[in-house]
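All protein chains but one are shown at their positions in the complex.
Our next item is chain A:
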């Protein structure tokens, strides 16, 4: 681990001014990912700007009935918040499905959105990786990729985004707020993560030096009947091999509204819009759920060792939507 500078900031303008002046600095939230990457040499920031003490630690209802969540709210506090639990249960479930209690106590909402892939080639500096060293190659495509992307990947990178929280946020049309030295800005989460293409090292549409200040969940009555289901290789403390955030509103046996997002299948949380379109206005039956999953997964381009994810995601769509349909009709 290299020596690095450390500075704690108490106001947002001071924080962004520091990064504006020093492009080699990084914001430090809970440090649950960044510090690991510094230990392994993947990240070598000259300076850490600790944003934990910024006044961004609140969760507030918005006037239109949504929620605004500050960037430094811990994952634990987010999951436990009564409004989140009541109106967006899938978000609470997603956060609690991730990491461990200790890590959730440290990890922040802003940091969670920006965590890096756990691809074994990315996290090992002795190996090529286009995301870490552009142009060095992607050995995962021919090598170990059983937990890599089936959707939206490219010949340059097949890594997945590791966040559970971001999958639920994606299903609920979340908007990310940020601040730069030039002032505040907003990005819908749907546009927040960049397509992989031939630039896998460019991960988000945030302007250089931007600090995430919070996320806003618009009101979504459907989200009250929502669920997050995560499949992993052990019962706890593992990243997903496939996950789904789903919300369903059914009236007279017909789908009035549905939200679907997949985790661990792409370089970003994957909003399943094709499946949503296929379902909306149609019957809430297992056959319809399976057909909708197939519509979404038609775009899947699995590699030799991760084709099981297509089956897994199809099964998860059917299982979780069936559960939600039963609950909606209760």
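By definition in this document, a contact is a pair of C-beta atoms (placed from the backbone, for glycine too) under 8 Å apart; a residue touches a chain by one contact, two chains touch by 3 or more; residues count from 1.
Basically, contacts and distances are computed from a predicted model.
Colleague: Missing chain's UniProt protein name, "Nodulin-26", "Sarcosine oxidase, delta subunit family", "ABC transporter permease" or "Xanthine dehydrogenase family protein molybdopterin-binding subunit"?
Modeller: "Xanthine dehydrogenase family protein molybdopterin-binding subunit"
Colleague: Of A:14, A:120, A:218 or A:283, which one is in contact with the hidden chain?
Modeller: Touching the chain that is not displayed is residue A:120.
Colleague: Just one of A:31, A:139 or A:195 touches the chain that is missing; which is it?
Modeller: A:139
Colleague: For the chain that's not shown, point to the residue among A:105, A:285 or A:315 touching it.
Modeller: Of these options, the touching residue for the absent chain is A:315.
Colleague: Which parts of chain A are in contact with the chain that was left out?
Modeller: 1-3, 41, 118, 120-121, 123-127, 139, 142-144, 146, 231, 233-238, 241-242, 305-306, 308, 311-312, 315-316, 318-319
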